[in-house]
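In this view, the complex is presented without one of its protein chains, the others remaining in place.
Just so it is clear, A, B, C, D and E label the chains in written order, and each chain counts residues from 1 on its own.
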């Protein structure tokens, strides 16, 4: 059954984060295999697919939290891609960042906006 | 035109926060009238009704940010009421808090959950 | 097997936190039963008894983290009792707080010291 | 010589914080006498009277830091009194709080403003 | 009138931040033109030139806040230049950083000091 949650979590990582997710998880496994397993089983296998809140809303909440933390650049970048995968539009994402300037302060929001810009540019360069 | 933004903001405060919003703003006006005016004009009169992100999504992002900050109890309480006013269900709110335990840590999420519980109890006691 | 982790976690909560732990968990269960279950199963049933780091060292790390967060008063109080239960001396606890003044700043350390003082006074009043 | 720094620090606490400072220091001495001594000797006996930055500017920096931390209410309250003692006007203090809404976010600034209001009311009630 | 605030803000950005300010604002405009406009109009066109607190004191407060946040390197760097432009001496700036070690902790202060050193070296290399 544990294996099952791991497999569900692993599939969810693929769907939410595409290649980027497994690549980060592979890095984490090298140094802390159990931490990678817990995150896969517990967060991606259980929490993030609970009923009661849809995936798009979960990504909105996650982006807001990561922007507010202000020191989770790797995770913010990964979740900008994830938010787009889960149905957020680019405009919705920039609006979330702008709104965060009120709660988390302008420096946190401005730095987040530059990370968002990098992701959008990366996607544009791939699609062109 | 400035007056206009103030009136729009003031109306939005009423719709989002009901009585609680104006009561906090009145308190703030006593000590810092310009700060109250800026928040009304700038945040409630402009940012929070921008197109591109609906009010419910804005409240989800705001709740996530306030839970993550961990020291904005007054604002978190006000935005649990506001989230309900903007169409979030109780279950959606508790799911946001649970999800935040992963990003902001368990203490921040647990303390937020107790504030959410107080708001739900307050509403139940009023409706019964 | 899941049930088993829950039981192990519940027993660990009793040993680490005495009455206080179950009382906080009961409160949490009222509003968010799954969050209480996750914390019991995942943190107390798995993480906190992993080999490789003894319980006393885990409590030292936990105290340092909670003092640094600066807004987790409920949890800090609970873990001062827990640290004593897990073999920390009073002097070790006050030394941890003092050391944190260098990393987390004097306000965070000073406020933590007052919480530590309340716990010590509570224990003294019970033992006398 | 150490004794000397302690006496200088103790005199500075009196001048900066009036009665409030010694009262907090007395509380701290009960639980952690060395921490009280370090703060007196090191911060009040050495840092806060270094040449190169006048006391008023030091209080402006301290207020900004405490507002930004967002969880140092006791210290913020004490330093609003201290800032007034060191030559800040009430308007300068409320302007600092307002400016912090941009860097630390509106919730941190708003909560700070309510603490400032309490101090001003306390002083008004004493002077009337 | 809005246009006017934008122009006032834009002039203030030039005076406070020299070239660096417009360069950051240009970057921000590419991804989030409204956020750039809000910051120009609201912060630089209104807040930062309010009477009641002089520009030098505002920069002292801003430096203290950015050092305390600990994750606003881009903004801290920009405001070290700005503080010098607004009349702070180099010694005043290093004293602010040193004082912050007490409130925000030694790591935040030490990392800020290295950023300050880079700015001073940049200015020395340009003037030589």
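Following the convention adopted for this analysis, a residue touches a chain if its C-beta (ideal position, glycine included) is under 8 Å from a C-beta of that chain, and two chains touch if they have at least 3 such contacts.
All of these numbers come straight from a predicted model, not from anything done at the bench.
Visitor: Which residues does chain A use to touch the chain missing from this display?
Guide: These residues touch the chain not displayed: 27-28, 30-32, 34-35, 38-39, 43, 66, 69-72, 74-75.
Visitor: In the complete complex, which positions of chain B touch the hidden chain?
Guide: Given the touch definition above, chain B has residues 102-108 touching the missing chain.
Visitor: Just checking the interface: what residues of chain E touch the absent partner chain?
Guide: 70-71, 94, 97-98, 101, 105-111, 113-114, 116-117, 120
The rule is short, and it goes like this: only the chains that are shown with their structure count from here on.
Visitor: Taking all residue numbers at the chain B to chain D contact, is the shared part over half or under half, that is, same or different?
Guide: Counting which numbers both chains contribute, under half are shared, so the two copies meet through different residues.
Visitor: State the pair with the higher C-beta contact count; candidates are C-D and D-E.
Guide: Comparing C-D with D-E, the pair joined by more C-beta contacts is D-E.
Visitor: Just curious, how far off is chain E from chain A if you go by their C-alpha centres, in Å?
Guide: Once rounded, the distance between the two centres reads 30 Å.
Visitor: What whole-Å value do you get for the distance between chain A and chain D if each is reduced to the mean of its CA atoms?
Guide: Taking the average C-alpha coordinate of chain A and of chain D, the gap between them is 40 Å.
Visitor: Touching two or more other chains, which residues of chain C qualify?
Guide: Where chain C meets two or more other chains at a single residue, that happens at 34, 38, 70-71, 105-108.
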